[in-house]
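Data first, discussion second: the structure below is written as structure tokens.
Note that one protein chain of the assembly has been removed; the remaining protein chains are unaltered in position.
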Amino acid sequence: MKRVYLDYAATTPTHPDVLAEMQPYFFLKFGNPSSIHQFGQEAKAAIETAREKTAKLIGASADEIVFTSGGTESDNFAIEGIAFANEKKGKHIITSKIEHHAVSECCEFLAKRGFTITHIPVDKFGLVDPEDVKKTITDKTILISIMHANNEIGTIEPIAEIAGIAKEKGVYFHTDAVQTAGHIPINKLNADLISFSAHKFYGPKGIGALYIKKGTRMVSFLHGGAQEKNRRASTENVPGIVGMGKACELAQNDMAIEKETILRDKLIKGLFDQIPEIVLNGHPTLRLPNNVNISIKHIEGESILINLDLMGIAASSGSACTSGSLDPSHVLMAIGLAHEVAHGSLRLTLGKYTTDDDIIYLLETLPPIVKKLRAMSPLK
Amino acid sequence: MKRVYLDYAATTPTHPDVLAEMQPYFFLKFGNPSSIHQFGQEAKAAIETAREKTAKLIGASADEIVFTSGGTESDNFAIEGIAFANEKKGKHIITSKIEHHAVSECCEFLAKRGFTITHIPVDKFGLVDPEDVKKTITDKTILISIMHANNEIGTIEPIAEIAGIAKEKGVYFHTDAVQTAGHIPINKLNADLISFSAHKFYGPKGIGALYIKKGTRMVSFLHGGAQEKNRRASTENVPGIVGMGKACELAQNDMAIEKETILRDKLIKGLFDQIPEIVLNGHPTLRLPNNVNISIKHIEGESILINLDLMGIAASSGSACTSGSLDPSHVLMAIGLAHEVAHGSLRLTLGKYTTDDDIIYLLETLPPIVKKLRAMSPLK
Amino acid sequence: MAGPYSEKVMDHFMHPRNVGVIENPDGIGQVGNPVCGDIMKMYINVKDNVITDIKFQTFGCGAAISTSSMATEMIKGKSLNDALALTNKAVAEALGGLPAVKMHCSVLAEEAVKSAIDDYLKKTTGTGLPGFKPHEEPLEKHEH
Partner (left out) sequence: MAGPYSEKVMDHFMHPRNVGVIENPDGIGQVGNPVCGDIMKMYINVKDNVITDIKFQTFGCGAAISTSSMATEMIKGKSLNDALALTNKAVAEALGGLPAVKMHCSVLAEEAVKSAIDDYLKKTTGTGLPGFKPHEEPLEKHEH
């Protein structure tokens, strides 16, 4: 059966060149980078090269990059790292209503430990208004964390402006760039902290990075050995780090923004042409080049996904049923969707290997599924 | 040049069978285990199989295993997880003076946040006396964390007894089994929490596990998505987890305890036969089968290591110079070594690929190095 | 697909039995609500205390659709008493089991059946099923 993967925002395959670069570090060059001997030093050299490549992707300097186990750790590290180091100044953190759980749940954890969290709302396109951020800052505010682009609806936030406000007010600014790194250009974004995850841009799973601007006052998250210049303990995941470096290098030379934008817009047009009563979630233009998110009224997301899957198409949904919780996606609620519309959301995210044919196949396959499910539905 | 690796306690090469098992999960079966579609479900199935293999190594049930990014995260997760969930009961933690930094630095972090840490001393062999633990427990004690075997001197602690005391007093017991898992049999050890790291037993770097006994009251460490049944957020490192599972399976079928013990004792005997004025650090018999740790009086560890390295031999030392700090290993100090004796320590750790020839080569190579360095030394 | 569902669930999900609407039914029941993402509506015709026909419409996930389908199949042609004896567990078992997070769907299916019978009893005897109250009231009713 044809298999069409349209869930690149969930994860991407590790690029063969990335895997090739990682291979030697499993068996031949397996040393621990902290070891003084040859085995260790060749591993150390490899991670330092990877650090330079990673830094280059965002125009940072290599010693501002700390490798982590992924986007979640980077987010947790940034937020708890700032919170625990700066709580004498204040315990107020500003974030948005559409952050990834790696940010929002971490803030939740801090809220239980005496911190106050302000959640900035978004408009119907998912945009944060920088003015709202500005108004909320107090002299107790130590951190603002607003994501670069949303993972569900693809909306790209006005990060430069928010970062400017944070700077002006002397508040640290973190942005979760997990969905943008490797996909659209990032140039430090004027942020103090930026989170990345390699598996979102053809690197391996289980490795990420945190950009920490020189001079940022924070504590470490993983406590132990002196790795990563005392900023992140634990034996380095050498193959993972090498893979992340390679993925950054590949991304820098080959962001498929135009190609993806064309396919994305073709897909959106096709969906609107062929399926009545759908809505586009997210911003029409301030949007990740690979993200399509629609709500298909009167039917529920998981049912759509399973039907698509049986036809070989992989997609995702903000429906509660796909997350194991009972509530639909907080992002779709934050942009003001009615519950049943939120439950009917379908996210299609494109990538390096997406072809015209894949889009055509989806546009052939989805409409009859929608028709069938709508025929079963009590809603109209 | 001959290359002889005698630093298996620092890290091990990823076994070729482990790597082979991981391969398909980079590109072909690259899905995100949280995804409902085929790509996701095949990844999910793979991690559940790996979970069973990992659980089997320690006689646990699969749902008591949570995968982490390594030994350090497992240790931090165990300690902070218990601390933050049980601080209403009390803020007292008992640990030993010879724990790995992943435990001791994490306790340090908690000490800054209002917890009280008791560090149990050890005898000259590095043994914790269970009676000392017992005497220190108060009604405010919420956690006892004592490592299974020490990574530097190889001493195996009386964990079963300490766990028994903890149980009797209703205090959670954690043990860092990073150096024992896959090397000597572990059968839950009566502990509530056990830390592992795959790269210490021929699995990949950047992956570990925490055994969490059913019913243990703790908070999660990485906050975010619902992965690992809400116990550890972040997209699962699928190839890493699969590799860890395979490494556990291989270890279970092939612990080379006898072979390693014979080589170890041959090495110790050879060292004592050929080099005057050395001491064995750690316990003569309650000792990891692959660990040799000696102090070579009047000379310093890093000098020895570099000389060995130039002859192709990889080893390690508890000398300050090898860690970037100014103090020698806290473990060697805890067993009562004088500073200059601690600085002259040499750790040789054996593994799957260590041969008789390697031992012979070391025993030929080391004595002239010692002689040369002693000739340069002002100490006598 | 090696997904979360058993083969039986998938069969009923992809080929649901008794989907649709009965015009002028003897009883209609609707349970669930848009907040939780599952709405089930059941239509029954009853003759001599026997359910002679039953149809359903469901907005919801795979489990919601297949439990609806299975429930209708299990009570079609049965007496009202037999139908009232249908438990959510029986529905789940008949489907070869459901993932734990989906058990609530089988509860909805049981309640949809009861709700339709309740409606029939109200219309015919003036009083409904004694003590019946579905877990959550639907936010909006699509009554004919």
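When the chains are written out, they are named A, B and C in that same order, and each has its own residue count from 1.
Basically, contacts are C-beta pairs under 8 Å (C-beta built on N, C-alpha and C of every residue); 3 or more make two chains touch, one makes a residue touch a chain.
Treat the numbers as computed from the prediction; the structure is a model and nothing was measured.
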Q: With the full complex in mind, choose from B:Lys2, B:Lys135, B:Arg217 or B:His339 the residue touching the hidden chain.
A: B:His339
**Q.** Option from A:Gln38, A:Asn86 or A:Thr349 whose C-beta touches the chain left out
**A.** A:Gln38
Q. Which one touches the absent chain: B:Asp123, B:Glu161 or B:Glu302?
A. B:Glu302
Q | Residues from chain B at the interface with the omitted partner, ascending | A | 298-303, 306-307, 309-310, 319-321, 324, 326-328, 338-340, 343, 375-380
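We adopt the following convention: only the chains that are shown with their structure count from here on.
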Q.
Suppose each chain is reduced to the average of its Cα coordinates; what separation in Å results between chain A and chain B?
A. 33
Q) Roughly how far is chain B from chain C, going centre to centre by Cα mean, in whole Å? A) 55
Q. What is the distance, in whole Å, between the centres of chain A and chain C, each centre taken as the mean of its C-alpha atoms?
A. 40
Q: Pull out every residue in chain C that's touching 2 or more other chains.
A: 1, 3
**Q.** Touching two or more other chains - residue numbers and ranges from chain A
**A.** 302, 306, 309, 324
